[in-house]
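One protein chain is absent from this view; the other protein chains keep their places.
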Amino acid sequence: MTPTTPASRWAIALLIALAAAPVFSALAGQTFYVFLLSKMMILALAGVSLNWILGYGNMPSFGHAGFLGIGAYSVAIMSMRAAEAQGGWLATAFVQLPIATLAAAIAAIIIGAVSLRTRGVYFIMITLAFGQMLFSLGVALEPLGGDDGMTLPMYSTLGPADLSSGPVLYYVVLGLLVLALAGSHRLMQSPFGAVIRGAKSNETRLEALGVPTYRYRLAAFALAGAVCGLAGALLANQGGYVSPALAAWTHSAELVVIVLLGGAGTLFGPLFGALAVVGLEEILSQLTEHWRIIFGPILILVVLANRGGISGLFRARTNV
Amino acid sequence: MMTLVFEQALNGVQLGVLLFLLAAGLTLVFGIMNFVNLAHGSLYMVGAYFAATFIPWSGSFIVGALLALAATAAVGMALEVLIFRRLYHRDHMDQVLATFGLILFFNELVLMVWGPAGLSIAVPSWLVGQVNIIPGVPYPAYRLAVLVTGLAAAAFLYVLVSRTRTGMRIRAGASDQQMAQALGVDIKLLFTGIVGLGAALAALAGLLAAPLRSVYAGMGEDILVLAFVVVVIGGIGSIRGAFVAALGVGLIDTVGRAFLPRVLDALLSDQIADAVAPALSTTLIYLTMVVVLAIRPRGLFPAPGQ
Partner (left out) sequence: MSSPALEIIGLHKQFGGVAANDGIDLILETGEIHALIGPNGSGKTTLINQIMGILTPNSGEIHVFGQNVAHRPIHTRSKMGVGRSWQIPSVFPDLTVAENVAFGVRAALGLSAGWWTKALTEDVTDRVDKLLGQAGLRQVMDAPAGDLSHADQRKLDVAIALSSDPILVLLDEPLAGLGADETTHMLTYIRKIRANSTPGPKRTIVLIEHDMDAVFALSDRISVLVEGKIVATGTPQEIGQNPIVQHAYLGEA
């Protein structure tokens, strides 16, 4: 997608609006929206990473939230240590976020190395099982609150501030999201991205051209896990709280919903998807506490309509 | 010690037959229609809720259970006609998305209809108490009844699929849809029937488990993943594989949770054992699945042509 399609124009307008949103919500005294939009953008970031493997590549991972869990728990562990030492280098975001990212990357390499031996439904199921394994590990981690999870003893610090501050977290997240989208564009136009996209439709042919696809797919899986770990680290700071539920398969399913609803394999799809999911939840839950009884059928209708998600709607409009 | 091992093994088999009842429907629908149905766990839950309603209403465990099976089968068939059949030729992820929508819908629906508190089903009076399976080894009668019912259902399914005309049609549908059509099998009706059968089996699992666990919104999601693990280990589409894998997973999970801590205690220092045991015993079945798939990427009994 070149930056001049209708979908990308909307997306860029949306990003500009997001950059201005905290100012307006401060003026209106509605800081809640800063909190909500932070969460939306973190989910979009996780969605961008899932889109690389699920959308562009043929790697329908159903355990991606496991990496959110790893990122979040990495921050929780470091923040516990930092709280014991009353601060120090381990407390800063510059240390915590890269370590959380790295931890998720390592896990993703191991999980990917095994999972990528399988195909199709088996791949969906083995990634699901790995995700549940991480979830069960979280439940078994009694020192970190087991089933219930734990409150972060201290937030990641950023110079004189820390990520407990709504606007600070907000702009960190927005900055990282914009970076991830730019990186996503560049990556998918690169030879690496071409291999990932090519392997989606015709892996055998790529192999017959001398491309060892497994390596590249594994690299993509690891990169996606890493960035999702980063999103998890941000999510821990956004909620001030970690729990195994972050890694539960239903949470993985939500990430899949974000990617598919936005339009799998499109640059800005995950951004639209996250906005739609968080926005719908917000609007519907004001109508009724049983908002899922409406949201569920919406998902079904989206699939039955089969228009390639929200990005697909933009495309359909331009064709008319 | 011996009695404990025996009892845990029986518990393992009993979990295994419940998993098989769930996995059978999943693997049939997977194998024949190439359809990933995340909402299968919702049918398990709906079946339990129906039973929790019909059993007190009818005053009989058996009558209530049969009504619940029929009602859940009807729900399943309605889903097949309204939604599933439009998705058979679609991408697996589309199927996942749509059936995830169904999960959200059903969880919320039971909350609205039956309230947030959850329900329970009492063990029928004639199955209260213990029986001596072998002299000196008492075992709860209800658990034994679950085990026997589950095995009977498995036997029924085996005979149905491998020995009857209906089963022949099912197998024809699995191996070649066009051929089945040429044989005069009404594919649409057959598929609706298969989903209905799977739904009834899921409901049976749900209502049998209910007196041992409880009936709550979201109960399907916890067990669904185990059922998927069973299907995948067994090989998608294989009833026999599902049966073997279900018993294996049931045993590994139950026995692992019961004895792994002791084994680790004996092998490792207390401190390490205490830290590792809970994590290892809860993840044991996932590890099993990963190992099986690493060695056999299409499960133990891969269906030909899949």
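Structural remarks
As written, the chain order gives the labels A and B, with residue 1 at the start of each chain.
Note that in this section contacts are C-beta pairs under 8 Å (C-beta built on N, C-alpha and C of every residue); 3 or more make two chains touch, one makes a residue touch a chain.
Since this is a predicted model, take the numbers as computed values, not measurements.
Put simply, the hidden chain is in touch with A once you look at the whole complex. Only one residue from A:211, A:245 or A:313 touches the chain missing from this view: A:211. Contact with the undisplayed chain is limited, among A:143, A:159 or A:191, to A:191. Checked against the hidden chain, the listed residues A:117, A:200, A:290 or A:307 yield one contact partner: A:200. For subunit A, the residues touching the absent chain in the complete assembly are 186-187, 189-195, 197-198, 200-202, 204-213, 216.
Keep this in mind: only the chains that are shown with their structure count from here on.
The centroid of the Cα atoms in subunit A and the matching centroid in subunit B are 31 Å apart.
Touching subunit B in their complex are the following residues of subunit A: 54, 60, 62, 114, 117-122, 124-126, 128-130, 132-133, 136-137, 139-142, 249-250, 253, 256-257, 260-261, 264, 290-293, 295-300, 302-304, 306. Listed in rising order, the residues of subunit B touching subunit A in the complex are 30, 36, 38, 83, 86-87, 90, 92-98, 100-109, 111-112, 221, 225, 228-229, 231-232, 236, 278-279, 282-283, 286-287, 289-290, 293-294, 297-299.
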